[in-house]
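Complex shown without one protein chain; remaining protein chains in place.
Presenting chain A:
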Amino acid sequence: MGSRSSHAAVIPDVDTIRRETGFSQASLLRLHHRFRALDRDKKGYLSRMDLQQIGALAVNPLGDCIIDSFFPSRSQRLDFSGFVRVLAHFRPVEEESPGIRDPKQPEPLNSRMNKLRFAFQLYDLDGDGLISRQEMLQVLRLMVGVQVTEEQLESIADRTVQEADEDGDGAVSFLEFTKSLEKMNIEQKMSIRILK
């Protein structure tokens, strides 16, 4: 009779996930429902193809990079915990007074540092911890498609790397990246609020 709707017990390791990501039970249920809706063939995991079929994601110039960020180290399957861990970066930061957090606990996934690290990884295509001029050029090319000439793009990439690069190694490290964005309201710009 009908379909069984998602129940907390159906999500594997729900307590671990809740602790690591900080999502509420209700949010996790919604995300699990969404995970199952995207998994059209009912495989139990998501493949790249499942994400590529989201129309609005396919028209996003960085769509493929974003999809890649879900599939680390050449794996082809995305299970629910992996799915939620990436999305946890975008959880809005709660208002809590500093000093209450237990310093022995790992930093929450949605902290400012981790949000910045996520954005940095989108630029750092080979994952070596540095955004080289070449990588900057590649990402720029994705964002503008064929609308801009190679020279214009190169000059933009050069200028950007020069402005952010402090130790003169010709590439932007994570620290330099954070420094150039220190005034940015990352918490707001990289947050997505889930409605109950």
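Observations, loosely collected:
By our rule, a contact is a pair of C-beta atoms (placed from the backbone, for glycine too) under 8 Å apart; a residue touches a chain by one contact, two chains touch by 3 or more; residues count from 1.
The definition used in the following text is that contacts and distances are computed from a predicted model.
For the chain that does not appear here, its UniProt entry gives the protein name "Glycerol-3-phosphate acyltransferase 4", which is one of "Glycerol-3-phosphate acyltransferase 4", "Trafficking protein particle complex subunit", "DNA repair protein RAD51 homolog 3" or "Catsper channel auxiliary subunit zeta". Annotation: of A:I11, A:L51 or A:A171, A:L51 touches the absent chain (contact as defined above).
Remark: the residues of chain A touching the chain excluded from display are 1-7, 26, 29-31, 33-34, 37-38, 40, 51-63, 66, 87, 90, 118-119, 122-123, 139-140, 143-148, 151-152, 155-156, 159-160, 164, 172, 177, 180-181, 183-186, 188-195.
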